[in-house]
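Please see the structure below; I have some questions.
Every protein chain except one is present and positioned as in the full complex.
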Amino acid sequence: MPDATQVMFFLSAALILVSAVLVVTVRNLIHAALWLIATLFGVAMLYVLLEAGFLAVVQVVVYIGAIAIMFIFAVMLTRRDLLSQSPQTNANWPVALGVSALALVGIAYIVRGFVFSLERTPAPLTGDTLQMLGEALTSPSLFVLPFEVASVLLLAALIGSVYLAWNKK
Amino acid sequence: MIPLSWYLYLSAVLFAIGLYGVLARKNAIAILLGIELMLNAANINLVAFWRYGDPALMAGQVFAIIVFAVAAAEVAVGLSLVISIYRSRKTVVADELDLMKW
Partner (left out) sequence: MSFWNFWTDPIGVADAWLRGLFAGWGMPEFWVSLLVSLIGIVVLVVFALVLDIMLVWVERKVVARFQGRLGPNRVGPFGLFQPFPDIVKLIIKEDITPAGADKVVFNMAPVISAMSVIILWAIFPLAARVYGTDLNVGVLYLIAAGAFGTLSVIMAGWSSNNKYALLGAFRSVATMISFEIPLVVTLLIPVVITGSMSLKAISEAQINSVPFFLVAPLAFLIFLISAIAELGRSPFDLNEGESEIVSGFHIEYSGMKFGWFYAGELLHSYTVGGLMGILFFGGWGWFGLEKVLPWLDTPFFGAISVLGKALIGYWIIMWIKYTVPRIRIDHMLAFNWKFLTPLSFALLMVMAVVHSLLKEQALWIYVPAMFLSNILVGWVTLEILRNNARQQRDAVKTPEPVAQH
């Protein structure tokens, strides 16, 4: 009888994998974006299991609340009505299937041969991880520089995407 | 108790599914969806290693947050490129965008 965390893991993994397969196979792109939302929610459930609560909530806010909605908007703005009749996969799809299966086998082989002790139980969390995360992101001896560079990156993306999508009439 | 290998296998399968989506789909937006799946797979890996390695070392979570920011920026710019291309060429099928200059 698996214990509670294992049951939750199987549920999240089932949600993630089923939704991911549907994302890459469904013909209607809006449905693909909605299945992506289901996948992202499954990943958020996984983060809660890994006791990274802040990341789980940020995943919902950033991915589901912003990125998925951007996808839906983009699909709505670039729709051609004939698109749903033609096949969604291009002519190389058997090769693509082979390549991704090969990638999967390769990664699984590396994971199996990993020297790091993979079966060990996680150490109990000490201290307030939320506070430690805040200190890590803003302390000069830790990660304040990547944090600031990420904000400059977001500013560049903001300006760039507004300029690119601007209607120049 | 959930061994670390389960998380790694899960993220490997998710990565492979995303890779298939990128390589096999025609629509440019569908390719971006596959890229999102791959980024999420990498994030699962990062957070799992943070938890099972040394939770006091916050680098795993910080890395995952930076990946969030990078993914958001990339999707924003990618989608605005797609919209801009659609405006002039009226298509978003990746196979039909095969001219360097038109």
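As written, the chains take the letters A and B, and residue 1 is the first residue of each chain.
Note that in this section a contact is a pair of C-beta atoms (placed from the backbone, for glycine too) under 8 Å apart; a residue touches a chain by one contact, two chains touch by 3 or more.
Keep in mind it's a predicted model, so treat the numbers as computed, not measured.
Displayed chains that the missing chain touches over the full complex: A (touch as defined at the top). Of the listed positions A:Val23, A:Ile37, A:Leu50 or A:Ala74, the one in contact with the omitted chain in the full complex is A:Ile37. When the full complex is taken into account, the listed residue touching the unshown chain is A:Val57, out of A:Val57, A:Val95 or A:Ile110.
Note on the undisplayed chain: of the listed residues A:Ala14, A:Met76 or A:Ala123, the one touching it is A:Met76. Residue-level contact of chain A with the missing chain is found at 3-4, 30-31, 34, 37, 53-54, 57-58, 60-61, 64-66, 68-69, 72-73, 76, 128, 130.
Please note the rule applied: only the chains that are shown with their structure count from here on.
Only residues 3, 5-6, 9, 13, 16-17, 20-21, 23-24, 29, 32-33, 36, 39-40, 43, 46-47, 49-52, 54-55, 58-59, 62-63, 66-67, 70-71, 73-75, 77-78, 80, 83, 86-90, 92-93, 95-97, 99-101, 103-104, 107-108, 111-112, 118-123, 125-127, 129, 132-133, 135-137, 142-143, 146-147, 150-151, 153-154, 156-158, 160-162, 164-165, 167 of chain A touch chain B when the two sit together in their complex.
Only residues 1-10, 12-21, 23-27, 29-30, 32-34, 36-37, 40, 43-44, 47-48, 50-52, 54-56, 58-59, 61-62, 64-66, 68-77, 79-84, 86-87, 90-92, 94-95 of chain B touch chain A when the two sit together in their complex.
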